[in-house]
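Encoded as structure tokens, here's the structure I'll be asking about.
Left out: one protein chain. Kept in place: all the others.
Entry: chain A
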Amino acid sequence: MLRYTLCSKGWSLRHPSRILQTYRNFSSGNRKYATTHEWIKVEDNVGTVGISKHAAEELGEVVYVDLPEKGLDLEAKSTFGAVESVKAASDVYSPVSGQVLDINSKLQEDPSLINKDSLGEGWLIKLKIQNPKELDQLMDEVAYLETTQEKSSH
């Protein structure tokens, strides 16, 4: 979609690639995605992990979330629990290696937080990151969204 922007010279057409650039800078922040549909957002070497909006929509209404114990050491790409949605148990995988610092206990009372706000209140675990370089192997938001669109066109 073409957009116009107001600058000192008046209204001008924004080049589509610049829109993409702006989107990239604005929305991805420091959120990265794994091919298995988990996201991770890092602050001060602590990564918050959840599942993507796309994954939450595909699953349907979440009825139970099976989370690990605090203190557990996870390897990148290993499974740390499962999300159950109307008869389907879907494994969730750690995007990077780390130690589980915290789990979202609100999900025990209200598992549907994952459907309502998968990128925010529906977070699953917090990890102490062991190897920050592993984050470079993950996708940014735009690249991840492109992969989900490819899959839906199959």
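Assume a contact is a pair of C-beta atoms (placed from the backbone, for glycine too) under 8 Å apart; a residue touches a chain by one contact, two chains touch by 3 or more; residues count from 1.
In this section, contacts and distances are computed from a predicted model.
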UniProt protein name for the omitted subunit, picking from "3-methyl-2-oxobutanoate dehydrogenase (2-methylpropanoyl-transferring)", "Lipoate-protein ligase A", "N-acetylglucosamine-6-phosphate deacetylase" or "Electron transfer flavoprotein subunit beta"?
"Lipoate-protein ligase A"
Listed in rising order, the chain A residues that touch the chain left out are 35-36, 63-64, 66, 77, 79, 82, 84-91, 93, 108-109, 151, 154
